[in-house]
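Here the complex is missing one protein chain, while the rest keep their positions.
By written order: A and B. Residues from 1 in each chain.
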Amino acid sequence: MKALDGIIGQSVPKLEARAKVTGTAVYTDDMFRPRMLTAALLGSPYPHARILSYDTAAALALPGVKTVLTAEDLPPNLIGHTFRDEPILARSKVRYMGEPVAAVAAESLDIARAALRLIEVEFEELPAVFEAEDAMAEGAPILHEDLGNYARVVESPFDGNVVAHIELETGNVDSVWEECDVVVENEYSIPAAQHLYMETCSALAEVDGTGKITVWSSTQQLFGTQMAVAQALGLPMSKVRCIAPSVGGGFGAKFITIEPITAALALKTRRPVKLVLSRDEDMISMRSRHAAKIRMKTGARKDGTLLARDTEIVYNGGAYADFSPVVLEAGMLLAAGPYRIPNARNVGRAVYTNRLRAGAMRGFGVMQPMFAGESQLDELADTLGIDRLDLRIKNAKQSGDKNMGSHYLPVCRVGDCLASIRAHPAFILAAADKGVLGKRRGIGISSVVQQSGLFSSSANIRLAEDGTLIVSTGYIDIGTGSDTSLAQVAAATLGVDIEAVNIVAPDTDGAVYDYGTAADRGAHGVSESVHRAALEVKERLIELTAEILECATADVELRPGGKLGLSGVPDIELSFADVAQRGLYVGGGPIIGQHAWYMQEQTIDPKHTRALGFRMGGGVFYGFAATAVHIEVDETTGQITVLEAWHAADLGRVLNPNGALGQLYGGVVQGISGALMEELVWDSGQLVNPTLMDYKIANSLDAPPEIHGILLENPDPDSPWGARGMAEPCIIGAAPAIANALADATGVRIRTLPLTPERVLMGLIAHED
Amino acid sequence: MRYCCPTSIEEAVAILNTDEDARCLAGGATLVAMLNAELLSPSTLVSLRAIADLDGIRHTDSGITIGAMTRHAVVANDQRLNNGLTVVRLAAQEIGHPAIRAVGTIGGAIAHADPSADYPTALLAANAEVEVIGSSGARTVPAGDFFQDYFTTALAHGEMITSIHLANADPGTVSSYFKVARSDGDFAITSMAFCGNFDGSTCTAARVAVGGCASTPLNVTAVDKMLIGAELGSDQVTMAAQALADACDPIDDVRGSADYRRLLVKRLLPRVLQRAIDQGSN
Partner (left out) sequence: MSKPQSITLHINDEDHDVRVQTQQTLLSVLRDQLYLTGTKLGCNQGVCGACTVLRDGVPTRACLTLAVDSTTFAITTIEGIVPADDLLPIQQAFIDAAAPQCGFCMSGMVLVAKSLLESNPHPTREEIREALSGNLCRCTGYTKIIEAIELMSTRSA
């Protein structure tokens, strides 16, 4: 008899694959409603200015314009993920260039855009500050004079422009430098970059006859969006319904975007309103990854034993707090990397500046210190004369170890990740290939850690009349394959075919609750809820079957294919449909399973780690990985070509190999793209490259022709089926691996991203001198 | 905005001369992007797609004539563009991506006169002539005179490009093209094109053009002269490269700094010379 859970570990085709390859998957901009209006937003022409007055009369008078909104037409409510510091249209002042100041709804996009040009706003320009270091300097222009009055879920030092300030120290860093035989200290710089999801932010809002607003949007977070719309407009959440249709990527940015203003326009006009940002509007006004400046110092004994690491990071948070405090916490928890370092101190600040807000981005908070740490590990290995892989494996954390704060690591196979790449036949060949003069080649390796899991999740499963499962969570599949893996978890728990599982589309009117698609929550955290809810369904099925068969529940067995029977008697068998209908029409009631939980953070043990400013906790789960690349450097031009890449993921257990590999390849290429060519550039507060012509991301010829994905299984004891997230770590390691490969090939060490041909060539020339 | 789709060159010229603000629409790859971004709003668009005389590559006794409406993909695959004219085919292959090359035209590309684009630099090295026509008749403009400034050409009001003429090169002429870009298919940070002759590894005739390093693609006669008699790898090539870099007037932008561009000019000259020699020996 086949196993009930045989579907776990199978490359089940994605549930929505057919819709996506036929062009029938519906994204927000693909929806049209009767009498629908189109909206457009007016962006601020200044990075920092007081708003003195508005004149919207001419815009309102334009035929086809249905409404023009400014902050004066909206309740004075602020929203935000960590602090409520952000109005949905700039109120009294603007804090970055392009910040929405007014919104128009009109009969067509052309009319709406024409109306924007007729809106007059009088500004008084204020001194602006763009770099985090400058924003912390004495006398710097203050972005948020009311910082102390904002509602917030995390603490703030209320110190000028500093949004959050955290210090963590384990051991005693200052006391051990003398014991170190080698100490390496350097500064590293990471630019702001962008998520560059292919579908720009979009929303469609409609008010029904009862006054209830429905908002369809491209989002990673269903209930957070519902709450933000309600807060911003001063409505009870009972009057707001949010729905996520197909979502064209997110990577951490689509957490409350343009839904509140779209809803405000619909509420005002009482007509459906669609707002779709153009690519440049999206790039100018949504979110970036945090730029960061890092000073890092690592010390070791002659034999390579790491003794101490001291890290100081400043993250440029942009104009609003958004996820800055959470990003900072992640960085602070993990700046010491996946290594046993007895003395580690991490000091970090996130700072307001007059730039686009920085939010969460895949690899959040950790990508920055990992670039520094993994670069520095190679520098240390070279100084010590120890093999770079050996140094990592020697110091790698092991299962059962503690992380910063005394966080427990039940499973850690980072050493095995490194070893599996080292043993890969293609890697052995690549390591021997040093290229030719003028086109030298090298290999680079990094190993990384990311922490995952965040806040709450839940699931509800009802057994339908025909024995199929209706699974509801509110988790949004933004392209990660989570709908399919969650369906596999439900199917495996109850032994049914995948076709018997209906994953309910995310809708606040139907779904239970999930925090959002973030922090690798799906494979580990949300699947826990689905699994537990399915177990409850199983329990009810067995109880009702026992009643029908007039036997003890212990004698009822679940059989594959949605059947139950009397143990040891193959002929006595009921289908799920039989039992479901018995419950519905005879007695026992509907069969429903539920589970709800909070992904409890680990606390900071003060005996282990001294902590300042650390509030959220973090460390629900930890994930590890290693990345390697083989590159060629054109020494005439400075261009780097990634010839081949490896990524080994310590992912517990694989739910869906094709799904996991898709995430892995995508993360690695996104990491390579960021490392080689991505940087948002501002000039006096103006984003210089807000188009895909000017901001490049890797295309199929920039991506390496061969990526070797290694999925290392070792079931996580805390997770149903042993799975845990793997899509965050795979973006992190590419940048340091490439920087290390560059040093391997040429001896040139570059500590600033991206590794543009210009930066590389300047490095090569400096190295020759 | 009015749209018209004439079927003859004469008809197109007539429209261009009655409407001051009319613009020619060729493949659309650049023009439509600019319309979408509201950077341009001409009163009339004169689509050239129905004028058969503008399309295709013709081989004549004097050389090769490429119609203004010839798609990049056609040029990229035309093996008659060899030896001294290979540079034009190589440049066409470097433009954007397959879907861009399928619609973009040589006339549209050079009318836009982006000094970072591929064709202008290659055509300058190949000493191409741009055939234009207006109400007062046809005239021929050498590539070196055609590109006048950033996004500015020698086209007078009411004129349009009909073709690009490439004269037969001396026997044994070789050519090459090389581009440095941030991402495959992107516009150049710096590009370089070469046409010339070699005796072994000694250059006997040279015409070098640089893209992305000034308001127009750049050809420096003095540098071309310095290369005559220069052996690959010699100081003479280094000095020519330095002179070429000194003649550039690049800007800093998101693709790269002016300093980097000058550096590239110095370093790319030996490479394009070598590639031209390699091409000749293949």
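The rule we apply is simple: a contact is a pair of C-beta atoms (placed from the backbone, for glycine too) under 8 Å apart; a residue touches a chain by one contact, two chains touch by 3 or more.
What you see is a predicted model; the values in this text were computed from it and never measured.
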| item | value |
| --- | --- |
| Candidate in contact with the missing chain, chosen from A:Pro191, A:Gly479 or A:Gly562 | A:Gly479 |
| Sole residue of B:Gly96, B:Gly144, B:Gly211 or B:Pro250 that reaches the chain not shown, by the stated touch rule | B:Gly96 |
| Touching the absent chain when the full complex is considered, from A:Ala264, A:Val326 or A:Val668 | A:Val668 |
| Absent-chain interface as seen on chain B, which is shown | 1-3, 5, 25, 28-29, 32-33, 35-37, 41, 45, 47, 49-50, 96-100, 102-103, 184-185 |
| Chain A residues that touch the omitted chain in the full complex | 11, 13-14, 16-27, 29-30, 32, 110, 195-200, 246-249, 251, 276, 278-279, 478-481, 658-659, 661-663, 665-670, 691-693, 697, 699-701, 703, 705, 707 |
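Basically, only the chains that are shown with their structure count from here on.
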| item | value |
| --- | --- |
| Approximate Å spacing (C-alpha centroids) for the pair chain A, chain B | 44 |
| Chain B contact footprint on chain A (complex, rising order) | 113, 280, 636-637, 639, 677, 681, 688-689, 693-699, 701-702, 756-758, 761-762, 765 |
| Complex interface listing, chain B residues touching chain A | 37-38, 97, 180, 182-187, 189, 254, 256-257, 260, 263-264, 267-268, 271 |
